[in-house]
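Shown here: the complex without one of its protein chains, the others still in place.
The block that comes next holds chain A.
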C-alpha cells in the first residue's frame, strides 16, 4: 500500500515582489522516485531549498511522515535538524564533495553523529578503545556496502577531487545515503554526465529504491533519466504546478507540451 512520505501543501516562496514558488502542493510517496521537472526558472531548486531549510517558506506546510509514525514539519525545523532528526538528505547541482579527503573518508563524515557518540568525542578514538573500534568498523562496513552499490570500491582510497565526474556524482549520492535518510533529494544528478554515466546513475537510483526503500525526490532536465526511472512526475512552470502524474500522463498533457515547446495560447 502506498504511504505518503512527504506532503507539500500550498507552498509559496516570495522574494520581495518575485513569487518563485506559487501555491504548489504535491505528495511524494514512500519508496518511490518522484521527479520535479520544468523549464529553467520554474522554481524547482527553490522547492528543494525550502525542504532542506535554506529558505523559510512564505506560506505552506511541509509534512514529513516516517514509517515509524514520527512526523516532522520541515518548515519549522532548523537546517541541521532536518538532516539529523528528520533524516532528509540532499545533493546540489554543483558537486560538493570534500575534494581533499578520500572516498572512504567522505562516507565516514556522513556517519559522524554515531561515530562521535561511540568515541566520546574522540577521547576514546585517540586511544583506540574497543567500543570506538567497533563503531568505526561498522561505519566502514556500511561505507563499503554503498561503495559496492555505486561501483566505487576500487577507488576507496582516492582523493574525491580526483575521481571522474560521473563517479563524483555517484559518491555524492551514496554519501547522502550514509546518513540513513528516509527522503533523498537530488538536484540534477545527471547534469554533465555522458550517456554511459547517465545509465550508471539510473541503475544506482533504481537499486537504492529497491534495496533501501528510500523515497527519492529528483530534479532533472535529462528526460532519459526522468522518464525511465520516475514513478511519478510533478511539472512546474513559472512557480506553479501545471501537471502531476505518471510519465505517460505528463508526456501527453497539453499544458506540459505548451510549457516546454512554447505553444501559443492554449485556451
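Here is the rule we use: a residue touches a chain if its C-beta (ideal position, glycine included) is under 8 Å from a C-beta of that chain, and two chains touch if they have at least 3 such contacts; residues count from 1.
The working rule: contacts and distances are computed from a predicted model.
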Self-check item: Hidden subunit of the complex - UniProt protein name among "Branched-chain amino acid ABC transporter permease", "Cytochrome-c oxidase", "MBOAT family protein" or "Predicted Zn-dependent protease or its inactivated homolog"
Solution: "Branched-chain amino acid ABC transporter permease"
Quiz item: Which of these, A:101, A:153 or A:227, touches the one chain of the complex that we don't see?
Solution: A:101
Quiz item: With respect to the chain omitted from the figure, which of A:21, A:36, A:74 or A:110 is a touching residue?
Solution: A:110
Self-check item: Residue among A:83, A:189, A:215 or A:239 that touches the chain left out of view
Solution: A:83
Quiz prompt | Those residues of chain A which, in the complete complex, touch the missing chain | solution = 52, 79-80, 83-84, 89-90, 92, 96, 98-101, 105, 108-110, 112-113, 115-116, 119, 121-122, 125-126, 136, 175, 179
